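What follows is a single structure, written as C-alpha cells, with notes after it.
Heads up, one of the protein chains got dropped from this complex, but the rest are sitting where they should.
As written, the chain order gives the labels A and B, with residue 1 at the start of each chain.
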Amino acid sequence: MIAGKTLQELADLLGGQVTGDPLLRITGLGTLDHATEGQITFLANPRYAAKVEITRASAVVLTPAADTFGRNAIVVTNPYLAFAKLLTLYTSRPHVGRGVMAGACVDKGAVIGEHATVYPGAYIAEGVRIGDRATIHHNVTLYAGVVLGDDVTLHSGVSVREGCRIGNRVTIHNGTVIGSDGFGYAPDGATWCKIPQIGIVIIEDDVEIGANTTVDRAALEITRIGRGTKIDNLVQVAHNCIIGEDCIIVAQVGMAGSVTLGRHVTMGGQAGIAGHVVIGDNAMISGQSGVFGTVAAGAVISGTPAIRHQSRLKSAAVFPHLPEMRKTLAKLGGRMTKMEESHEPVSQTALS
Amino acid sequence: MIAGKTLQELADLLGGQVTGDPLLRITGLGTLDHATEGQITFLANPRYAAKVEITRASAVVLTPAADTFGRNAIVVTNPYLAFAKLLTLYTSRPHVGRGVMAGACVDKGAVIGEHATVYPGAYIAEGVRIGDRATIHHNVTLYAGVVLGDDVTLHSGVSVREGCRIGNRVTIHNGTVIGSDGFGYAPDGATWCKIPQIGIVIIEDDVEIGANTTVDRAALEITRIGRGTKIDNLVQVAHNCIIGEDCIIVAQVGMAGSVTLGRHVTMGGQAGIAGHVVIGDNAMISGQSGVFGTVAAGAVISGTPAIRHQSRLKSAAVFPHLPEMRKTLAKLGGRMTKMEESHEPVSQTALS
Partner (left out) sequence: MIAGKTLQELADLLGGQVTGDPLLRITGLGTLDHATEGQITFLANPRYAAKVEITRASAVVLTPAADTFGRNAIVVTNPYLAFAKLLTLYTSRPHVGRGVMAGACVDKGAVIGEHATVYPGAYIAEGVRIGDRATIHHNVTLYAGVVLGDDVTLHSGVSVREGCRIGNRVTIHNGTVIGSDGFGYAPDGATWCKIPQIGIVIIEDDVEIGANTTVDRAALEITRIGRGTKIDNLVQVAHNCIIGEDCIIVAQVGMAGSVTLGRHVTMGGQAGIAGHVVIGDNAMISGQSGVFGTVAAGAVISGTPAIRHQSRLKSAAVFPHLPEMRKTLAKLGGRMTKMEESHEPVSQTALS
C-alpha cells in the first residue's frame, strides 16, 4: 500500500486527462457504492452513471462520454482497464526475497536466482535453474532439469516434471501439474502398450495458470503455452498441444492431443476440443461446446458438435418444440393422405 | 468401535420404536445380505422386504409399513437416515489430539487450538488461527491469516490461501484449493491486464468439500459456501459465487463468476452455470446441464441450454427421429406442391 498519489500522477499512469484538481491526493480505491473519502472509483458500465453524482469517492475514472457531475475525474477510454491498473498499484507490495528457507530441500547442483524465496517443504531436484525474484511456495516439486525464468511464482502443491521450461513473470496456482505424461498407448491385442512420453512442456512469458490444472508433456517434442495466455482452474491440456499467445481458457476446458490454438482464442468453461483440431486466431468457443473440426479465424461457435453460435441459438430455441413438431408433421401427413384420397375421385368425378 | 448398545438405546438415538427385545445387545451393523449375528441391518428399499425374514442380523431397522416377520426391530420413518446415523455411531472413534508433530512447520505467531493435530509436512503461516480438535494432515498449506473453526479436518495436500475463513465441523478432502485467484483480466489491446483478486473465501459451518476441487477468492469481496452445503470432487467455484445452505454439488460441476445459488439446490455432475446467473431455492439441475439464465425456485431443469427437465426428455426422445422428420417434411412439401398444381386445373376444369 502506497502513501498516496496525486490525481495528475494517476492520470499520467493511466494515460488519461484530469478534470478538476490535479493535486488532489488519492489514498486508495473502491467501488461506486463503497468507496470513501480520499479514494478513487470508476464507472465502467453506463447503467450506473447516476452513481457518479452520489458516490463518496473523491474522484472518478470514466469515459469522455460520461457526465462527471462536476466531480474530480480522470477521463480515459477504458475505465475497466484503468481500474485493473489502479488496483494493481494500490495493492501490490514490494518484492521480498527470503532465500532458501530452512526445511526446503534443494539439490546442490540447482541454481537459485537472486532475491528468490524457496519455502519450507519445496523440493528442487538436480539441474534445476530458477530465475531472480522467483517465489517457490511450500510443497512445490521441481523435477530434474526444470528451468524457471525471472519473477515466477509457483503456489503450494505445484509440480513441474522433468526438463520442462517456464518463462518470465509466470504465475501458477496451487496444485497444478506441468509435464505429467501424455496419454499415449499402442493397442497390443486386447491390452495397451505405453508409449514413453519423452517430450517437454514450454510455458512462455506472462502466462498465468489456475489451480489443479494439468498440462501434459509432449510424446516426443513440445507442448507449448504461448506468451500472455491465461488458463483457469481444472483445465486439461493434452500432449503436443500448441496454444497461441494471449488466449483465454476458462475453467474445466479440455483439449485432446495435438490441438492447435491460434492467437487470442477464447474458450468458455467446460468446452472440449478433439485431437488434432486447429482453431484460428480470435475464435470464440462458447462454454460446454464440443469441437470436432477446424474452426476459422474469428468464428464464434457453440454446441456439440459446435456450429455457428447464432445458428445454434436459433436451433436451440426450436428444440423444445420438437415433440409438437413431430405431432404436427404426423397430422399433416394424415391430412395430406386424406386429401390425396378424396382429391383423386373428386377430380375423376369432375373430369368425367 | 464401541462395545455394544441395547436395541432400546439405539431406538432412543434414532427416535424410533422397539419391536421385540429392548435389551438385545447390538455390536455392529451390516447389510441385509452380509450382516451377522449380533448386528443390526436396515430395510430402506421395499423391493428387498422379503430379505427381512432370512437375514442373519439380530435386528432390523424398518418403516411402520414393513413386515417385521417377527424379528427384533426398530421402527423409524426414514431407515436410510437411521442407517447413516448407526454407521456413524459404530465407525467413529474418539478424537485424539496429537499436537504439532515433529516435521510440521508452524509460524510462531500462529494460534493452534486445544487437542488439535498438525501432521509432519504441514505448513502454517503467520497469523493463522486454528480451532480446537482440528486435524491438519500432511502437506496442508495454510497461507497467512487463514482462520479455521473447531473440529475442522483438512486432508493431505489441501491449500488455503491468504486470509480465507473456514467455519466449524468443516471437512476438506485431499488436494482441494481454497482461495486461489479468481480468473479476472481486463482487455488491454490484444493482451490481458490482470485484475488483482483481493477478496477472500468464507466457508460456513458443516460444509464438506471433496478432493481436487477449487474455490476461487473473490475479486474484491467474498466467495461464500453456505452452511451445510456438500461439494464433491473436481468442482470449480469461481470468484464471487454465493452458494446457499444445504446445497448438493456433484463432481465436476463448474460455476462461473458471481453465480448465486439459493438454499438446498442440487446440481448433478458436470453441470455448468454461466456468470452472474441466479438459481432459486430447491432447484434441481440435471447432470451435464448448461445454465445460462435465471432458474426459478423449485424448478427441475436439464440440457444445454437448460429447459424444464420433463420438456427436455420429450424433445430428446424426438431427436433421433430428426433425419426421418426432415425427409418426411420434404416429401410432404412435394406432395403438397403436386396437389396444389393438380388441384388448380382440376378445379378450373370442374368450374368451367
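In this text, contacts are C-beta pairs under 8 Å (C-beta built on N, C-alpha and C of every residue); 3 or more make two chains touch, one makes a residue touch a chain.
The model shown is predicted, which means the values in this text are computed figures rather than measured ones.
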Touching the absent chain when the full complex is considered, from A:T6, A:T31, A:T63 or A:Q236 = A:Q236
Touching the left-out chain: which of B:G16, B:G121 or B:G257?
-> B:G121
Looking beyond the chains shown, say which of B:Q17, B:N45 or B:S92 touches the absent one.
-> B:S92
Mind pulling the chain B residues that touch the left-out chain?
-> 31, 78, 80-81, 83-85, 87-88, 91-92, 103, 119-121, 137-139, 155-157, 173-175, 206, 208, 210-212, 228, 230, 232-234, 246, 248, 250-252, 263-264, 269-270, 287-288, 303-304, 316, 319-323, 325-326, 329, 332-333, 336, 339-340, 343, 346-347, 350-351
When the complex is taken as a whole, what residues of chain A touch the one chain not shown?
-> 105, 121, 123, 139, 141, 143, 157, 159, 161, 175, 177, 180-181, 183, 185-188, 190-196, 198, 212-214, 216, 220, 234, 236, 238, 252, 254, 256, 270, 272, 274, 290, 303-305, 307, 311-312, 314-315, 317-319, 321-322, 325, 328-329, 332, 335-336, 339, 342-343, 346-347, 349-350
